[in-house]
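A single protein chain has been removed from this complex, and every other one stays in its place.
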Amino acid sequence: MKKKKKKKKKFNKYMIISCCSVLAVIGIWYFCINILHLKQETVFPGPFTVAKTFVQKMTSKVPDGATLPTHLLESLKVVLLGYSLGVLFGVPAGILMAWSKWVDRFMRPLFDLIRPVPGLAWIPMFILLFGIGIMPKAAVIFLSTSVACIVNSYTGIRQTKQEHLWVGDVFGFSNRQKLFRIAIPTALPMIFTGLRVAMGAAWMASVAAELLASSAGLGYMIQQGRYASKASLVFVGMIMIGLVGLIFDAILHWLEIKVAKGMNAE
Amino acid sequence: MNEKVKETMISAICAVISIGAFLLLWWWGTHFTTLSKLMPDPVTVFSSLIEYCVGTVGKCSLIVHMLNSLRRVLIGFLLGSLVGISLGLLMGRYMLARAIFNPIFRFIRPIPPIAWIPISIVWFGLGEQAKIFLIFLAAFANTTLNAMTGAMSVDPEIINASRMLGAKERQIFTTIVIPAAVPSIFAGLQVGISSAWASVVAAEMIKAQNGLGWTIQAGMDNNNMTQILAGIIMIGVVGFLLAYIMRKAEEVMCRWNKSGR
Partner (left out) sequence: MEQERKIIIESEHVSKVFDTPDGEHEVVHDLNFSARENEFLVLFGPGQCGKTTIINMIAGFEQTSEGKIMAEGEKVEKPDISRGVVFQSISLFPWMTTMGNVEYGPKIAGVKKKERRERAQKYIDLVGLQGFENSFPNQLSGGMRQRVGIARAYCNEPRVMLMDEPFGALDAQTRYLMQEELQRIWSTEKRTVIFVTNNIEEALYLADRIIVLTSCPATVKKEYVIDLPRPRDLVSEEFLALRKEITGILDSSQWEGET
């Protein structure tokens, strides 16, 4: 019992150090900008300016014509559209490629050609093809999502153990039953990893697309903030982008534990 | 052995058929559908790709653009992974380092490197520094986390083994924790190099006078689809080579981790 308490205390000690370290960073930040004036606030805003801008931006439409929630919704809309389509295409495609030798033989070479190109390099092409709007963004996000989903689902299915498939044979499973009852459950953790990686890639692609050519969204907002020399707005946008990415990841992680672990326990 | 040769043959034939079909579809699409207004056919793209490499795109040849991008990536990646690996290893081994840096790191990591582009321009202007800073971030974010998990998941029994052989804490860190984390670090470098390559392309698209990212961006501004596609192909080839080199390096460095078992 004594030992347990000691451990808890230790844990708390590190928690305190963590809090101190965060506070110290904010403190140094404040000290350098607002007291020493090492950089002008238009270049590197102090922590309170950022906080103030954040609150103001919730309702203010300056300088980019929309409030922070509007920009956020705009970004989310596109990401979720592209992401869902990408998942709906990528996961089955990956599974199919891993399961069927013939699909693999024909699809793999094409896939290997596309894979090394970073998703956002397609942006100029899509913009020329579809014009500025939701389409090129959704297309880029779709592409980034699909690639991540295909890679991970493919590896996941390939991890199925031959012995497990033999067990399926013993039970007289059809090919389809082997896929759904053995291979997919085996691959589930990897598929979820894919979903998380894909979400990161999708979010990044959307920000890139908004930075380059867009008239709304968080990426657009920070780009406009830069043009208007409002560095604090750029900060607010970046923090928001980071935060949303974190929330998405947390949701998917939670789902992963719920679904994948529940499956394994069965 | 024979089976294997046969399989390779079939795969190769299938690859040729599928890529051939893709090119044919592309060619057909650009000649007989409305796509012809927007897209050049594959023959044009490949012949201009060679032309760009020999001749010029903007101020210099495509090869020079590529070398510019490559230089930025390598400098930024080297710096970023060096800092990332050191910090990650320390955070993985020492609770104190983790307590201090992890909260800050956790806050910075989810911000995609690309979102740093506007602020990096504000801070560093339009020169090289801004781009290298971005690539630094991309490499840093990926390697830190992997180095940390690598250092945290060293088999405690192996650490015990080194202690009973007389290793002091500093020696445990240098002779046990670091080599044991190498496979995990390479996994991070693998992701890091792809992310760094994507970031440099993005940075060049947004603000640059040269580089592959500039090539495709300028192509968009001039409505020149051929230039965009040539740029994309080049980006893909280099991206592939970078990942390939990294994989080979991993194979050499982690020989002890693969095979057998």
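First chain written, first letter: the chains are A and B, and each begins at residue 1.
The rule is simple: contacts are C-beta pairs under 8 Å (C-beta built on N, C-alpha and C of every residue); 3 or more make two chains touch, one makes a residue touch a chain.
Everything numeric in this text was worked out from a predicted model, so none of it was measured.
Asker: Consider the whole complex, including the chain that is not shown, and state which of B:24, B:63 or B:158 touches that chain.
Answerer: B:158
Asker: Spell out, residue by residue, where the missing chain touches chain B.
Answerer: These residues of chain B touch the chain that is not shown: 155, 157-158, 160-167, 171, 175-176, 179-180, 182, 255-261.
Note that only the chains that are shown with their structure count from here on.
Asker: Please report how many Å separate the Cα centroid of chain A from that of chain B, as a whole number.
Answerer: Between these chains, centre-to-centre, one finds 17 Å.
Asker: Show me the residue ranges of chain B that touch chain A in the complex, using the header's touch definition.
Answerer: So the residues of chain B in touch with chain A come to 10-11, 14-15, 17-19, 22, 38-39, 95-96, 98-104, 107-108, 110-119, 121-123, 194, 197-198, 201-202, 205-206, 213, 216-217, 219-220, 223, 225, 228-229, 231-232, 235-237, 239-240, 243.
Asker: Touching residues of chain A toward chain B in the complex: what are they?
Answerer: 14-15, 17-19, 21-22, 25, 43-44, 102, 105-110, 113-125, 127-129, 200, 203-204, 207-208, 211-213, 219, 222-223, 225-226, 229, 231, 234-235, 237-239, 241-243, 245-246, 249
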